[in-house]
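Can you keep this structure in mind? I'll have questions shortly.
Only one protein chain is missing from this complex, and each of the others stays in its spot.
Going in written order, the chains are labelled A and B, and every chain counts its residues from 1.
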Amino acid sequence: MPADRADQSKLRKALDALAGRFGDAVLAGAADKSELAVRLTKDVIVPALSFFKDELGFNAFEDLVVFDNLNSPDEGGARFTVVYRLFKFPGAVRARLAVEVGDGESLPSAVPVYRAADWAEREAFDMFGIPFEGHPDLRRIYLPDDFEGHPLRKDFPLAGRTGGL
Amino acid sequence: MAFREIDLNMGPQHPSTHGVLRLKLAVDNEVVLRVEPVLGYLHRGMEKLWESLTYTQIVPLTDRLDYLASLSNNLAYCLAVEKLAGIEVPRRARYIRVVLAELQRLASHLAWTGFMANDIGAMSVLLYGFEAREDILDIFEEYCGARLTVHGIRIGGAVHDLDGPLVSRIRAVLERIPKRLADIRSLLDENRIWKERTVGIGRITAGEAIDYGLTGPPLRACGVAWDMRKDIPYSSYDDFDFDVPLGTNGDVYDRYLVRLEEICQSIRIVGQALDGLPEGEFKAKVPRVLKIAPGEAFHTIEAPKGVLGFTVRSNGTDKPERVKMKSPSFINLQSLEHLCQGNLFSDVIGILGSLDIVLGEIDK
Partner (left out) sequence: MTPFVADVLIPLGKIAAVILYPMVMVVVMIWLERRVVALMQGRLGPNRVGFQGVLQPVADAVKLFFKEDIIPRQADKLLFNISPVLVMFSSLLAFCFVPLGEPVRIGTTTLTLWIADSPVGLLIVLGLSSISVFGVIFGGWASNSKYPLMGALRSVIQVLSYEIPTGLAVLTVVFLARSMDLVEIVRRQEASGVWYGFLMPVSFVVFWISAVAETNRAPFDLPEAESELVAGYHTEYSGMKFAYFYMAEYAHMVLVSSLVVILFFGGWLPPFQGVKALAFLHAVPGFIWYLVKIMFFLYLYVWIRATLPRYRFDSLIRLVWKWLIPLALANFLVVALVRFLR
């Protein structure tokens, strides 16, 4: 469809703008039919999110997904891959921003840019133990505060009891 | 009278928290100062559990997320897996899915109308809403034997075909719903007390709503026409002619009107899907043990509660590496404190009700 193609060229332009702005921090980028996928280094994630929101018009924060790469190492080789999904409305364009985070490393919080990231980051902290620096209220969201371990890590056992409950 | 600020603990065993939600409220007499939702009372570790199950075994567990709209969860998950595995769903199956998903939306919205009215004190509407919903649950029962956790949509298609008697039964039910809706509307729409309790309560502007990540009817009540069925059509939704009802004020009353109007639109969609039901298979051929090459897919649908999405990452085996759910209730609930600030304690219940949350989906 021509509409798609027009979109795609626009997305490519956005990708170029991103590369121009952040240079080497953009590790990879691809523009699909209506989706923009980029890999970034973790220190530029907040400025990159601001760039997406303010200059590219991605006004909605859709989801924050964490993958534990313990059993299937990702390209970067770090323990976790954190994916931010953004949505642009109107226009129905998606963006996928991926950063690599090592075990024990922290990530700057996206809450100052997208308020919707608040609970998503608390969930990621609860389930994977990734601390988000600058988060206004970083506590476990589901599990009790004295729970030990982070259940969605691949090395956390599926069955059995741990401390806390 | 001087009245000190008190902390009020609402839930997890409170009649109006729609499950096991706990709200920590700080109130000054009846004015709400702070609201802090405390989650996790229904946390079952679904996402961890899914990593140990095969792709097909996960489908029935998705029923238990938003248990008032189990077919929508099935649909979102199956679409994500199909996108990842490259499974082409037959046209007839897509239509059957639309019929099921829209019936589920009807059931969910009708139940919501009842719950919401009961929260505000209109007890009869609860029963009227549930009576209408009961008809739809009966259809599900006839379709596949289950009423609540239906498990009616499978990877590659649907469980059964839609046969003639069931189609005519669905049509008969769809004809009854507008009359029941009219009963509800005559009790509430112009009722002064109802309007006093809902108009201007829990207002949010379109910009703030998007910033807080609101989706679904609460967002459309602000006048934002964001509906995934139109924006990123899935499952042949672009074949059907329907409107996206919008509100203007973004308050509780507009959320109520938007949902009631969506019920009418869903009836239209089901009617069109039944009229145009194409011939063919109701299910694609999917291998019994589904192994998917490493990859990642994200798919969203417009569930009754808002935009529901699944991220599925595969690793080459018959079990997923990770399944992450983007649940609309979870994100919508985040805005509760913003919506409640400065309102009265009674309004917290109305506002919470108007967001239409289901704890099974929030706590996962």
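As a convention for this text, a residue touches a chain if its C-beta (ideal position, glycine included) is under 8 Å from a C-beta of that chain, and two chains touch if they have at least 3 such contacts.
Nothing here was measured: the structure is a model prediction, and the numbers come from that model.
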Missing chain touches which shown chains?
B
Just to verify: which one of B:119, B:254, B:321 or B:361 makes contact with the chain not shown?
B:119
Given B:54, B:315 or B:346, the correct residue touching the omitted chain is B:346
One chain is left out of this view; which of B:53, B:166 or B:187 touches it in the full complex?
B:187
Given the full complex, what residues of subunit B touch the hidden partner chain?
6, 8-9, 14-16, 29-30, 117-124, 126-128, 131, 187-188, 191, 193-194, 196-197, 344-347, 349
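The rule we apply is simple: only the chains that are shown with their structure count from here on.
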Residue ranges of subunit B touching subunit A (in the complex, touch as defined):
39-40, 43, 45, 47-49, 51-52, 210-213, 224-226, 231-232, 294, 298, 300, 307, 309, 311, 313, 315, 321-322, 324, 326, 330-331, 333-334, 363-364
Subunit B partner contacts - residues on subunit A that touch it in the complex
34, 59-63, 65-68, 71-72, 83, 85, 89-90, 92, 94, 96, 114-116, 118-120, 127, 140-144, 151-152, 156, 158
